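Shown here: the complex without one of its protein chains, the others still in place.
On to chain A.
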């Protein structure tokens, strides 16, 4: 594949910087951080643009579902149970006679809320544990890493099923908490590795030689240079966590009716008989779920490519 020439790529900026004469002639005020370089690359990456647009769209309908769905997702007419697509009801009706389109749109809220909150919890918990383990090393590393291994040994789905079937609370928070409590080891391992790599750089030694405190070294020098792989992993995990929420709801331990979510609807539609007679009630929420998961995973991939210094 021919390499398209992009005059503003950081490669050229670095090449120019090697030649002092060129640098002196360019505008000296022009500053470019690594993240602005990454953003510059991302804007030109079609995979990122498509997935970002999709995610923005999903976020908008998660916050204001009424923008594109005017009906009430809980208004159902049993008389129209399992009816196919009709004018004004393009996705048809489910077993209870509710409008599938409205429920798919409203389902985004619960799914994305669980995904975003659980991912935030996982990222914060994992970064703190992994970061402290990597930074302090020795005893703390051994303690925190072995704790991580213990949590890592618990299968996420199985652990979530056990805890959620014990808790028996409704709403999204139990699901969020259980996923956050069980999902962080993956992030912790990545954060630990990234912190250990960043810790060995000379600029950390330089900061120490200046007399910088541990918290300053961690927050100003190590974290900004170690956070990229965590962001990437978290973005990809967001997709899998949304899928996990659907899995748990499908198994009857995650979100429960009357909460509207894709997983709940997939679960309700997954009776074999119904699928043969009315496949639309399964296909539409499943398609929405796949699209959402795919969007987050694609975005994570694109961000990883942009932040990877080896590709610069």
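Things worth noting here:
Here is the rule we go by: a residue touches a chain if its C-beta (ideal position, glycine included) is under 8 Å from a C-beta of that chain, and two chains touch if they have at least 3 such contacts; residues count from 1.
The criterion applied here is as follows: contacts and distances are computed from a predicted model.
Its record in UniProt calls the unshown chain "Dipeptide ABC transporter ATP-binding protein", which is the match among "Membrane protein", "Dipeptide ABC transporter ATP-binding protein", "MrpA C-terminal/MbhD domain-containing protein" or "Radical SAM core domain-containing protein".
Within the set A:212, A:251 or A:283, the residue that contacts the chain not displayed is A:212. In the complete assembly, the contact with the undisplayed chain comes from A:225, out of A:51, A:111, A:186 or A:225. Listed by residue number, the positions of chain A touching the unshown chain are 10, 13-14, 17-20, 23-24, 28-35, 201-203, 205-213, 216, 220-221, 224-225.
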